[in-house]
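With one protein chain withheld, the remaining protein chains of the complex are depicted in position.
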Amino acid sequence: MEKTLLFGAAYYPEYMPYEHLDQDISMMKAAGMNVVRIAESTWSTLEPEEGVFNFSYIDRVIEKTQDADMMVIIGTPTYAVPPWLIKEDPDILVERKTGKAQYGYRQLINLLNPTYRSHAETVIRKLVAHTSGKENVIGYQIDNETKHYGNMGSEIQQAFQKYLEKKFVTTEKFNETFGLAYWSNSIHHWDDLPDIKGCINGGFMAEFEKFQRTMAAEFLNWQAQLVRQYKREDQFITNNLGFSWKKFGADIAHDGYSYGVQPNINFYEASQCLTLAASDIYHPTQDNLTGAETAFGGDVTRSLKDSNYLVMECQAQAFKYWTPYPGQLRLHAYGHLASGAKGILYWNWHSIHCGYETYWKGLLSHDLGPNPTYRDACTIGEEWNKMSPKLCGLKKSNKIAIVVDNHSLTAFEWFPIDKELSYNDVLRWMYDSLYEINVECDVVDINALEPAKYQMIITPALYCISEDMLKRLDDFVKGGGVLISSFKSFIADEHVRVYADTQPHLLQKCFGISCNQYTDPGKTRIKGRQVQYIAELLIPDEAESMADYEHKYWGIYSGITRHSYGKGCAYYIGCYTEKDVLKDLYKAALSDASVPAPELTWPVTVRSGVNQEGALLHYILHYSEDNRTISCPYEDVTDILTGKTYKKGEPISLKDWDVLILEENKL
Amino acid sequence: MEKTLLFGAAYYPEYMPYEHLDQDISMMKAAGMNVVRIAESTWSTLEPEEGVFNFSYIDRVIEKTQDADMMVIIGTPTYAVPPWLIKEDPDILVERKTGKAQYGYRQLINLLNPTYRSHAETVIRKLVAHTSGKENVIGYQIDNETKHYGNMGSEIQQAFQKYLEKKFVTTEKFNETFGLAYWSNSIHHWDDLPDIKGCINGGFMAEFEKFQRTMAAEFLNWQAQLVRQYKREDQFITNNLGFSWKKFGADIAHDGYSYGVQPNINFYEASQCLTLAASDIYHPTQDNLTGAETAFGGDVTRSLKDSNYLVMECQAQAFKYWTPYPGQLRLHAYGHLASGAKGILYWNWHSIHCGYETYWKGLLSHDLGPNPTYRDACTIGEEWNKMSPKLCGLKKSNKIAIVVDNHSLTAFEWFPIDKELSYNDVLRWMYDSLYEINVECDVVDINALEPAKYQMIITPALYCISEDMLKRLDDFVKGGGVLISSFKSFIADEHVRVYADTQPHLLQKCFGISCNQYTDPGKTRIKGRQVQYIAELLIPDEAESMADYEHKYWGIYSGITRHSYGKGCAYYIGCYTEKDVLKDLYKAALSDASVPAPELTWPVTVRSGVNQEGALLHYILHYSEDNRTISCPYEDVTDILTGKTYKKGEPISLKDWDVLILEENKL
Partner (left out) sequence: MEKTLLFGAAYYPEYMPYEHLDQDISMMKAAGMNVVRIAESTWSTLEPEEGVFNFSYIDRVIEKTQDADMMVIIGTPTYAVPPWLIKEDPDILVERKTGKAQYGYRQLINLLNPTYRSHAETVIRKLVAHTSGKENVIGYQIDNETKHYGNMGSEIQQAFQKYLEKKFVTTEKFNETFGLAYWSNSIHHWDDLPDIKGCINGGFMAEFEKFQRTMAAEFLNWQAQLVRQYKREDQFITNNLGFSWKKFGADIAHDGYSYGVQPNINFYEASQCLTLAASDIYHPTQDNLTGAETAFGGDVTRSLKDSNYLVMECQAQAFKYWTPYPGQLRLHAYGHLASGAKGILYWNWHSIHCGYETYWKGLLSHDLGPNPTYRDACTIGEEWNKMSPKLCGLKKSNKIAIVVDNHSLTAFEWFPIDKELSYNDVLRWMYDSLYEINVECDVVDINALEPAKYQMIITPALYCISEDMLKRLDDFVKGGGVLISSFKSFIADEHVRVYADTQPHLLQKCFGISCNQYTDPGKTRIKGRQVQYIAELLIPDEAESMADYEHKYWGIYSGITRHSYGKGCAYYIGCYTEKDVLKDLYKAALSDASVPAPELTWPVTVRSGVNQEGALLHYILHYSEDNRTISCPYEDVTDILTGKTYKKGEPISLKDWDVLILEENKL
């Protein structure tokens, strides 16, 4: 039984302008912090020249934190390579579609390069051997935000060719699978396979990108195997998985935020070798703080191991538009716990005085003294030190799964509906609509989906899908499940070949609809709201049309359908429109699935779970700058934070950016 | 005398996911189709390895279509090269300003590469020899949408240097012609000619781009010579000429539409070796269907041979924003006939299940069954099978020519007026204004212009022009013609040197104006409308000012002038503004030219011609979603499609997207 929430920061004493270790630890302790993450990007410090190792700063941090009764997570330093290594073998720099990377930035490595692997192995072995015996080292983060880095060099191309030969055996089968006769791209000898950099066949490229992701996951597995040879039983292995970002612009002044499925590594595949799931979660703040990213990132990461996870990085002050309003840092922190986090680490402890991320500000500003944000962290630490046992190990057993799929994401990039609408936009549209009505879900990789676990399955733009999985979904509905699918689901097979029959393939009976045309919406509306990006022209053969399009010509088609099938029910939404329309659909579907929906809705967010003591906790998170009074929806609850007790229907006052944790009192 | 309109589609049985040939032919026959185009991008299928040929799928299509009484057009497969050929000689990939092309996409060939030429010759000879004897093969399309592909490699540069040496003899003459002393670019030895990739001299680059276009035309001529050695007398040679597109974005989700003069090949030059002109014409649909692209593309293509032409590709469903409303597919088809087309082929028969153009949808959706668009095609086929003899061979004898010029287009790119205004924008502004008042014209390349054929000549931004042609235009007006010229006409000579006297060069007397300054319009208006992009400050020395600028300082200048000169009249419009202003100018000029203008105006489009029986036909094309009643403008006509007869002044009801073909009854 865990008793302590992890609360800390990424810590880079080697970046400090002057000796500050003792003051740092003292300030961390004052803030109630108990853990630091170190070493993950410091290869040139650990091994300043080939074969010469210097772990002194690591030793000092471990020793001082041990003295302070704090814990340490050690990162392997492999995602940023030292200059001497590039000099030894320039081919370590990844070759991308646009050419060879230039040294400087991190994450520009050809992960298949043998020189790189050899030196990485050495530094990993040395580092883990050196530290695994230290009492307060609780685990290892292997690499950081690992991705395939767009690797298109000769090594991966050769490996890919071998993979294809093995998979397809004959070039005829290969040509046919991806339709390579198109524009004369077919080959007769395997060695005629052209350099992939110019390839314009979306299906084939999706296969290659899947292969790239697998290479990145394999690299993590290789690191994990090395670490396992040295680490203690009680030490975990994790990575800091990085989501795809919603980008605003090209530069560091406006960098975006954690948004959706990462195209360049598959989280589920990558996390097989890990013993603890962890990710970094960044989100809009100030007037744009909604909690959606905290919830989404948490639901994804928790679902990887169906267990509590670590928020390895989250924002302190970061960018100018994220400087938190009073109370927001605390709200962030509880938002993570409400999703099932076992703790959080800020990125980073102190703002750095040089280099690329100088203004990705840490908990401390550049003056290294206390500031309003640090003081908010102290409040969190104080509360957590009191309440950790109650807050640790929150468990959920969600009845709803949203299915995600890297392969469909890639296909969506090659076969876009609209340049303004990405796969992740569809995913987040469906996720956020659910979030805003306070219905919790797991976010599950298609390869990990076990339909039987759920009463409702949601598929946002599940474009590519094997016939086997289609049959499992059909069975799910037949057996009593509720399936909700968006436009562009079930279009193509696992090689991104569009199925050559009426859509939705194999599920026409299940949904009771058929479709063979779609259109840009133009002026089309549905339920009075503007349709955007796409309108599939649905024919509700057996289904009930929940809404027809409102348009002179398309009005004869349905845009949203519902069909009772077997013991279950299947909903299809053929268009993108305002979230309110989707929420209405969800409410009907939840009723079909016998999943209750709370009365409260965003900006009052409710997230629930059972703690280690078996108590049911409801986090009430108030994402608003206004004060508000709600009516207690629970029979008899006590707010853990204040000790106040509320009966059903009693008023609960919420301040701006407020948090309550209501524990259900056993009657 | 032709009896049959061609009606069919590009057909790729080799892309089908399963054997579907019999069903396809059966569905085509049911739609009244009679022709397919095959083979134009399938080199890797026809010659899977070097020297090994397999024409079996072609044989099957020819045989099955023969059995079904259908015709076949064979395309040479040279615009997309197989991987084995690139492996044999990587220099086949074109070298552009931005570097060497990467294999994958079509149309990335260095057309001067000898390896490519040698293998292309072989496959052309084999293919034509193999098929020319087949009864139902009616003609050959050589290559496809041929262009110069930005070729800047060493072969074309050497050829260009030789061309320059021959043309200019001395480097002094060469330097002087293009003003190369500027920024120290002049040379003293021919071999010092720098790599053209970095060249910033617009005149010299325009000469090079002209040379690139000539190389592309020469390549077609070379193919035509090969085909002629095998083909039957009755088989035609054509190409599928591709217009410049109006582009919306970079990706396949929003690809634009056929818009104007193609910068990368000269249609007139390229069509010298053809016996039949053909092009592809794509256009906005749904709420944005205006018919303008259909008319423009048709007028350009018909003017190439002054004869009926083939629409080798036109859209079926294509992109999401082109899914046709009921009736629109039929309206498209008649729009092409109204311009003088001898038939149309959809691109393409069936939507492809893999590859780059998966969502450039064909007549059939991916389900390969009937759909609303296919059913509209059946209506067309049914009507055409009944009425082909009356609709074939429509002839026009237009009295108006709009002059187009690739060289001016290139010069306009190097010396832009405004980043928002291209040469093609000016051309389409002048063309569309004429189209919207239902005045028909030829669109004639400057090199093909015979002024004596016309009563009115329009020059949109005819920036570069030789003194010889200027004299011919002067003679045209003197002799009674009406000349209408826009801003930026007659500025520079054939080497893009600005004429060193007052504009318009050599035509000051003809237009009765002079001009040596121009300005951004700012707040300037003319006839109450906002002037955009440019206002040439015209001094109407002898001319009548039809409109002065409305502006505190520029109000002393004229913006539109009219001048009677000899027996004719010359109009000049020195600014870009709303089309209404231009239409008013046209109406005055039509009166001067004694060319009648119809009363009807867009969205009721009228296009006329004489059919093979000598009957005068008026196509009434209704580009509107509304119903409308017009008054019959003709003495006594019969609608071929319905048999209804109308006398002058009688009401004619038009439904949304309606078509009537009114035959004038001989009195």
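Every chain is named by a letter (A and B) in the order it is written, and numbering of its residues begins at 1.
Note that a residue touches a chain if its C-beta (ideal position, glycine included) is under 8 Å from a C-beta of that chain, and two chains touch if they have at least 3 such contacts.
Because the structure is predicted, anything quoted here is derived from the model rather than measured.
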> In the complete assembly, which of A:Leu6, A:Val81 or A:Val659 touches the absent chain?
Replying inline: A:Val81
> So which of A:Lys64, A:Arg228 or A:His366 would be touching the chain we can't see?
Replying inline: A:His366
> In the full complex, which of B:Tyr11, B:Tyr116, B:Tyr140 or B:Phe178 touches the chain missing from this view?
Replying inline: B:Phe178
> Where the complex has a chain not shown, which of A:Thr42, A:Thr171 or A:Asn424 is the residue touching it?
Replying inline: A:Thr42
> Hey, which chain A residues sit against the chain that's not shown?
Replying inline: 12, 14-15, 17-18, 41-45, 48-49, 77, 80-84, 86-87, 101-106, 108, 249, 251-254, 286-287, 317, 319-321, 323, 325-326, 351-359, 365-369, 371-373, 625
> Of the residues in chain B, which ones touch the absent chain?
Replying inline: 178-189, 191-195, 197-203, 415-419, 496-503, 516-520, 522-523, 534, 552-553
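Here is the rule we use: only the chains that are shown with their structure count from here on.
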>> On C-alpha atoms alone, could you tell me the rotation angle mapping chain A onto chain B? Nearest 5 degrees is fine.
In response: 120
> Centre to centre, by mean C-alpha position, how many angstrom separate chain A and chain B?
Replying inline: 49
